[in-house]
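Report on the structure given below.
Excluded from the complex is one protein chain; the other protein chains are retained at their positions.
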């Protein structure tokens, strides 16, 4: 019953790149504090910041076969998003698959499982967000789905949704909302820049955000 | 019933700085192996080493309102210590609050919860020790106490107690014991330097510390 | 009943070094995907890659006495492997013990518990793989065994077995199988290099590894 | 932006009940090993086995307000499914809410967070599957969505999908597939009964399932 | 430096018993949602509900010596509260210590570590709340403090404070606030009984608690 959906929409690369520049925290706030993947996924490297269309891939526990399958349907600008059908920390992905992914134009990997060859991955500048670093090898025995909607690290992701990933974690933006979210995120960024200047000048967020009346209403006491 | 205590003692900054130079492990040993915060709090950056007076702050789960309140009562040399009233890993603190904290003279943050904008925090050189890195935003709805005694990461901390933090973790020194602990820590450091020289020269700790008789008493067998 | 076995075989250093160069993931694969330690042990530093003969050491919870004992029987090229008799995250090992270990020719430490003074350990270039970083000090009260077979992080290790450790984790190779495993690992490395070239050129692993027939046999559907 | 969807389809109660009788493991197998919620959700009681239509409810961390809202749109035969917008173990639900839920015909609760008053819940025979038992109270300050598709404990659930829950955990069956899955599950149950008889008589599963040829093909050696 | 404080106040037993009858969740709410111990402590048995004065006891990791010391200063009506000086799950307490504790009038045990002989503990009806069940034995080598203020499972507890424990967990009430908290808890219980009746009759908590106006103010939308 396993299947590979070969024709799926991607999100416009310029929009993806713009979202990537804004970063996970800003984008997540701009869409109403939704879309984050669980914080157990951590970057394998420091300082990477990417965004692209989700290429979704299910894998069986201890079995990375479908990642090989997924790479064939990859398009430049994709981010590979892998979720196991039951929790597993094995090292599903290493330098060989990264070499192939990079050659296919894949921007990076998000996986709710383990990866290995991390020294190579860092040197290759192929960015990875993973649940674990683990050398444990995997088999190639069991099928699963590629390019179907999945849940990865607690969040629902469809092929072509935008994945934004940086040192703070990973956020998904719905394909059809990407442009609107981008607009909101840009506004938020401008507003944040203004606040930053005020804070640097020593002003208090209590005043900048006019919080004192509501603190008083709730009954805060200063002793 | 939430309150902010506005007048609290701080520990002398020279004493704090001296404790900071000695570092967490030495200070912790010097006060009888007490005062450590749980090791789940990890530095967000490498190589930071600070010490200052605790500015304590409770927060509700998913709600960072009281951090805004706490910054108003901050004094230069403080370290902000934040504990949630129930366990939470949301991103309570990011670059904007760090900008404000830095402008107020706060030296760093210790939080038994999550932070975000970590790329910015590292670039700003605002040191943070946290339980998690998580972009999840927070609300501003619920009051809690500022500058009252708290338990943070399993350790009791009062406003004005000394917080020492480095790559090994975080240690609290009681305000009234800071000077005595400093004296003991300095002695310990001297002793450690002496041992280091002996060990570098190839001597065994069994001999340097005269452990052989007690090993024999306990019945250790060499085969 | 605790004992120290003073005469134990080591594995040839040239073999160890060759295994270390190949790295954990390759060696683990070459011996049939066996021998990995649990991924909860993480390197304290980035980029270290070592291999040597296991010097095994049990410790009581919160008690590092036997590490002092173990260093006396260390030989150049050993890797110290420490396991607590019940789970513990205290900081068993810091810069003083590292100084002594280094002076004795020990290449590094693998410990299913905590370490401290990590800033110093990194500066000293004494590589460590540990379960936790924790400043909590330990006592010297309870005996345990040195140079007996142990289970460390879920894997059975005998004195003199080869420990290979890098950014991916830690792998043990049986003393008597080290040479054979080395041969297999070298072959695997050559094969991987060939695949890497093909993947860099854009070929798919599906083709390079001839996976299409078995995918079809299992019933994978392309839509 | 939070909303309550008031008109949503339910799955036929007879189908739900039939699925409940078959149990989680059988239903999960019958639909191709999909639909399980993460095993961190455990029954608060022993021996309960229920099935009904999902009434989905998001809650903010530390805030159970929307559960109160959700109960208004409950229909007899529903199972309340609650997911926090970020991880939280507070006690969102206790005997008062259970009393109200029971009065509204709700069959039970599935929550990826904490509950309290568990002695009462057990006595009332109101079955609950939860991530934690925790007395920590919650506030009523922040809105979230009711009866929208959610991810609960790693699984995507839409209002009206069938929730099956017993001592093994929780499984979701898509509303539109419920009848087909029921048919398959019944067949599976018959097959399992036949096997059980053979196993009770001492036959080996190797023979009953004809596994010997494939074991031989893969190269299993008997020594 | 370890000490045993032999003269400490207890809280009136009638007050303790009344608090115990009300239970953890009600008492915790009555004192402003404070005082809970972390939910990692779980009852070893079902259905126990006790309250008494805290007899506080620190222990070293893997060392239960001070529990023996603590029992000498126990008084009838005490609850033994044990916290390790660093995290440990060893089995510190079993049927022999329970026999002795029971003979001294101790009502039960709260321990942020492990216990063993749980079949016996259940049969003896000596109630225990623990972090783990683990047969691992302990030594008797290292001193620690008895009847000093401690942090147990994240909460600050002083000798003589009231410990309330039931199936929901454990709550501490300050010695000097016990009577006031009891009064508030009784009022809360009456109020809860009234609500229960209304909910049983099918009324909604939205109406009973007049939540509709604030839901509307915050902007909840019904579709």
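Labels for the chains are A, B, C, D and E, by order of writing; each one numbers its residues from 1.
Heads up, the rule we're going with is that contacts are C-beta pairs under 8 Å (C-beta built on N, C-alpha and C of every residue); 3 or more make two chains touch, one makes a residue touch a chain.
Just so we're clear, the structure is a prediction, and the values are computed from it rather than from any experiment.
Partners of the chain left out, restricted to shown chains and counted across the full complex, are A, C, D, E. In the full complex, chain C touches the hidden chain at residues 1, 32-34, 36, 38, 85-87, 149, 151, 154-156. Residues of chain E in touch with the missing chain: 1-6, 65, 68-69, 71-72, 89, 91, 94-97, 99-100, 103-104, 114, 116-119, 132-137, 140, 142-143.
Residues 23-25, 28-29, 33, 36, 39, 42, 47, 49, 166-169, 171, 192, 195-196, 199-206, 209, 211, 214-215, 218-223 are the ones on chain D that touch the missing chain.
Everything that follows uses one rule, which is that only the chains that are shown with their structure count from here on.
Rounded to a multiple of 5, the Cα-based rotation taking chain D onto chain E is 120 degrees.
With centres taken as mean Cα positions, chain D sits 28 Å from chain A. If you average the CA atoms of chain A and of chain B, the two centres end up 31 Å from each other. Taking the mean of the C-alpha atoms as each chain's centre, chain C and chain E sit 42 Å apart.
Looking at chain A, residues 1, 33, 36 sit in touch with two or more other chains.
You'll find the chains touch as A-B, A-C, A-D, B-C, B-D, B-E, C-E, D-E.
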